[in-house]
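Take this structure first; my questions come after.
As you look at this complex, bear in mind that one protein chain is not there, while each of the others sits in place.
Every chain is named by a letter (A, B and C) in the order it is written, and numbering of its residues begins at 1.
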Amino acid sequence: MLTDVLTVVLSLAGCAFFLAGTLGLLRFPDVFTRLHALTKADNLGLGLVVAGLALQADSWAIVGKLLLIWLLVMLAGASVANLVSRRALDKGLPVWKR
Amino acid sequence: MTLYYQVLALFLLVNLGAGLWRVLRGPTAADRMLAAQLFGTTAVAILVLLAQAERLAALRDIALVFALLAAVTAVSFVRRTWSEVKPDAD
Amino acid sequence: MTAADLYALAGVGLVGLGLYALIVHAHLLRKILAINVTGSGIFLVLVGLSGTGPDAIPQAMVITGIVVAVSATALALALMLRLTALSGQAELPQDPDDAH
Partner (left out) sequence: METMTGLTGLFDVFLSAGLLWLAWQALASTDLFRAIVLFISFGLLMALAWARLGAPDIALAEAAIGAGLTGALLLSALARLPRDVPAGDAGCRTAFVVRVLAWLATMGLASTLAWVVFHLQPVAPGPGNAVIEQLEASGVGNPVTAVLLNFRGYDTLLEMAVLLLALLGVWSLGVEAEQQVTGADPVLDGLARLLLPLLILVAAYLLWVGAHAPGGAFQAGSVLGAAGVLLLLAGWRLRAAMSSAWMRAVLVAGPAAFVAMAVTTLLIEGRLLEFPQAQAGMLIFVLEACATLSIGATLAALYLGGIPQAEDDA
């Protein structure tokens, strides 16, 4: 029962980060701030969903696979964020200032 | 719990639909590409949720393949399409 | 209506969309995208029509179809780039006496 409650709390929080990531993508003013919003969905959003599901897993193999999926998505997200932002700076894309 | 996972999967699908606005709107090519990157992550989350809801282990393998290849499209965008030399046409 | 029927109907819609775009677009990259959309629609119809319970035969055919589609796309893109390099445009030449 307790694990079910934990799963619900964790995966709900994860989905909240997905919502936040999408809102940030839609509302933030420039590429760099949108990148910032996006990586939250990769790291925390998927991470919390995976953590919630790992509690329900029938075997350690499934936990391992879920963890691997999360690490791979984070690796991809971080690398892409780095590549895109450096190229955007090189190209002189406008940086939002208050 | 099955119902709960399905609610979350549906929510994430709707969330993905909202992100489409950024693909349509731009304004730079990078903005469109980043939205597609977010779709990839969302699809991975939907697949692991459905795998648990429907008790289909194979869906987790699909999520794993998506996670492994999540960077390829965006990398080819940065390395090929969005080059330093040409001015951004958007 | 079952879920399979629903996806088969979506497939029908994709076939229609893809064929229409294939006819009206002149740019070859758009034609290549249109053919791919049509192909995906046909795959959906094929698997959706198999109806009750997953059927291995249409699924096997679609898997080979997906791999063939991507290699055909690669060939089509290479042909398009070659044509562009030779003629300077990414469209098939118009018939000269085709008034339009």
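As a convention for this text, contacts are C-beta pairs under 8 Å (C-beta built on N, C-alpha and C of every residue); 3 or more make two chains touch, one makes a residue touch a chain.
Being a predicted model, the structure only gives us computed values, none of them experimental.
S.K.: List the displayed chains that the omitted chain touches in the full complex.
M.R.: Touched by the chain not displayed, across the whole complex: A, B, C.
S.K.: May I ask which residue of A:A20, A:L75 or A:L93 touches the chain that does not appear here?
M.R.: Missing-chain contact among the listed residues: A:L75.
S.K.: Which chain C residues would touch the chain omitted from the figure, given the whole complex?
M.R.: With respect to the unshown chain, the touching residues of chain C are 1-10, 12-21, 23-27, 29-30, 33-34, 36-37, 40, 43-45, 47-57, 59-64, 66-68, 70-75, 77-82, 84-85, 88-91, 100.
S.K.: Could you list which residues of chain B touch the chain missing from the display?
M.R.: Spelled out for chain B, the touching residues are 3, 6-7, 9-10, 13-14, 16-17, 20, 23-24, 26, 29, 32-33, 35-36, 39-40, 43, 46-47, 50, 56-59, 61-62, 64-66, 68-73, 75-77, 79-81, 83, 85-86, 89-90.
S.K.: By the contact definition given up top, give the residues of chain A that touch the hidden chain.
M.R.: Listed in rising order, the touching residues are 72, 75-76, 79, 82-83.
We adopt the following convention: only the chains that are shown with their structure count from here on.
S.K.: Closest chain to the overall C-alpha centroid, by per-chain C-alpha centroid: which is it?
M.R.: Taking the mean of all protein C-alpha atoms as reference, the closest chain is B.
S.K.: Compared with chain A, which chain's mean CA position is the farthest off?
M.R.: Ranked by distance of C-alpha centres from chain A, the top chain is C.
S.K.: Calculate how many whole Å lie between the centre of chain A and the centre of chain B, each centre taken as the average of the chain's C-alpha atoms.
M.R.: 11
S.K.: Taking each chain's centre as the mean of its CA atoms, how far is chain A from chain C in angstrom?
M.R.: It comes to 33 Å between the two C-alpha centres.
S.K.: Counting only Cα atoms for the centres, state how far chain B is from chain C in Å.
M.R.: 22
S.K.: Can you list the chain B residues in contact with two or more other chains?
M.R.: Not one residue of chain B touches more than one other chain, so the list is empty.
S.K.: Give every residue of chain A touching chain B within the complex, in rising order.
M.R.: 4, 7-8, 11-12, 14-15, 18-19, 21-22, 25-26, 31, 34-35, 38, 41-42, 45-46, 49-50, 53, 56, 62, 65-66, 68-70, 72-73, 75-77, 79-80, 83-84, 87-88, 90-91, 93
S.K.: Residue numbers of chain B touching chain A in their complex, please.
M.R.: Residues 1, 4, 8, 11-12, 15-16, 18-19, 21-22, 28, 30-31, 33-35, 37-38, 40-42, 44-45, 48-49, 52, 57, 60, 63-64, 67-68, 70-71, 74-75, 78-79, 82, 84, 88 of chain B touch chain A in their complex.
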